[in-house]
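Here the complex is missing a single protein chain, while all its other protein chains stay put.
Let's turn to chain A:
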Amino acid sequence: MISRREFVVAATAAASLTAASGRSLAQAASSGKLTQDDLLRFDAVGKVTLLHLTDTHAQLNPIYFREPSVNLGVGETKGLPPHLTGAAFLDKFKVKPNSPQAYALTSEDFVALAKAYGRMGGFDRIATLVKAIRAERGDDNVLLLAGGDELQGSWTSLQTKGEDVLSALKALKLDAMVGHWEFTYGAERVKEIADAGPFAFLAQNIRSLEWQEEVFPAAKVFERGGAKIAVIGQAYPRTPIANPRWMIPDWEFGLREDDLRKQVESARSGGADVVVLLSHNGFDVDRKMAGRVRGIDVILTAHTHDAIPTAIEVDKTLLIASGSHGKFLSRLDLDVKDGKVAGYRFGLIPVFSDAIAPDAEMAKLVTDARAPYAAELAREIGRTESVLYRRGNFNGTLDDVICQAMIEQRDVEIALSPAFRWGTSLLPGDPITFEAISNATAVTYPNCYRSTMTGKQFKDVLEDVADNIFNPDPYFQGGGDMVRLGGVGYAIDIAQPIGRRISNLTLLKSGASIEADKSYTVAGWASVNQNVEGPPIWELVERHVADRKTIKVEPTDAIKVSGA
């Protein structure tokens, strides 16, 4: 019998995304030809295969998505995956620079590599992989789980309240999912989705406010490969804080660690051989939880969009991070013996759209779902000369464009844009279509308000958001990256406590310091408050791009970071 320890060694030694025998992915990559077979090659282990797909953000078609170049960890997570970027990431996971894996996993040489290796993801390509793995392993041995943020992030999903992606997930024969942005379609819609099935919509950590009753089933037991697998669902615990609570007014979320312990115990006493937490906590929260809640074999992580090429072990729990936007499909083979996980093999399969043949059935489903909106989506508004992306702790060029649009279109001194982790990237020379704009803005609360704020209020907001990212205790973190700013520069010391991180707030136009008791005109969007007035953000961005015709984003040093 192969021990768990040996599997880890094997996986590391292979130094490729899939711990494969024979021609490895790295070899395939260096030979210049990467085939579907290379991506699917896998030394199967045991009888059970878990497939994990997460944070696809409704991207049905292949996309570009630039991974962050800045992703800082604080406290105990400092320097640990996923808080490694660029060369440090490549070093840690022994990924060759300029290889397809380097392109998929980091932002190093992103533009050149994107041109060489093409778009990633697409549900038709994912369907090809899923079908092939089902054929290899047998349908009865495969469990397909989605980690949430699947139904939001595109124009078509916004128009259909996620129905377009739902049909795609059902066609993949999804077994279970959890939620976060799903809840921004409102309580009624989420209930409708959950009740319709046929997959299970799980959440051990949602209660009715009044009676503290479960709103969704906490867990479901599946029989796969002769083993009983209990899947416990964990919705994004901070949904009512990070997103509009008024859309889900009767539900209470939270981490609910004690309740999770009870779920694990009840799964074990019910005879589960494997306990899986299908989680939308975010990686650092899951790592902490893995150390505090015993008896979970696998945590399938989500929310923070991390793609990690190996399983991370915390005591006896495996943490899997499967990236976002359909860029990756995770495969975890489990060898289950005597009611225990005796061995495993993990592969983070990059979905290179140029290497994988699209599944015809899914391709048709996607085309049909998009057809009513095709003309709208394809409308070209302008072009970009710069690479446009969002992801990163402090800024992204796409957010610079959105902030500039707000400053000009709403005539304000300061623009605030939420630092969502989702949104697709554009390469220099790409057209800026309406679809490209909506891929970064399609939310159910898009109104762009115009208001005034004192310097003190403004600083308080920044301190608050900074603490949601850089609080050294992951359980006190929440939300996205640091709020994006237009018109303002600042310094941030991430090692300080709340109230002391932000300094040197400056209006970039005049160079004047922001004064605590002075009022400033401010625009922002995606406010969690109800009845926010103003045009939807995509309209403002469209007008801005149409005015400019060509977008060029100059590099900025408006944010000075220390304490990392």
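Here is the rule we go by: contacts are C-beta pairs under 8 Å (C-beta built on N, C-alpha and C of every residue); 3 or more make two chains touch, one makes a residue touch a chain; residues count from 1.
In this text, contacts and distances are computed from a predicted model.
**Q** Choose one: "Lipid II isoglutaminyl synthase (glutamine-hydrolyzing) subunit GatD", "Putative spermidine/putrescine transport system ATP-binding protein", "Sulfur-oxidizing protein SoxY" or "Sugar ABC transporter permease". The correct choice is the protein name in UniProt for the chain not shown.
**A** "Sulfur-oxidizing protein SoxY"
**Q** In the complete assembly, which of A:V483, A:L505, A:L540 or A:V553 touches the absent chain?
**A** Checking each option in A:V483, A:L505, A:L540 or A:V553, the one touching the absent chain turns out to be A:V483.
**Q** Considering the whole complex, which of A:K47, A:K131, A:K173 or A:R245 touches the chain not shown?
**A** Final answer for the missing-chain contact: A:R245.
**Q** Of the residues listed, A:D195, A:E213, A:D258 or A:E554, which one is in contact with the missing chain?
**A** Among A:D195, A:E213, A:D258 or A:E554, only A:D258 touches the chain that is not shown.
**Q** Using the touch definition up top, pick the residue from A:S330, A:Q409 or A:N468 that touches the left-out chain.
**A** Checking each option in A:S330, A:Q409 or A:N468, the one touching the absent chain turns out to be A:N468.
**Q** Hey, which chain A residues sit against the chain that's not shown?
**A** Against the missing chain, chain A presents residues 180, 236, 238, 240-243, 245, 252-255, 258, 282, 303, 418-421, 443, 460-461, 464-465, 467-468, 471, 473, 475-476, 478-480, 483, 498, 526-528.
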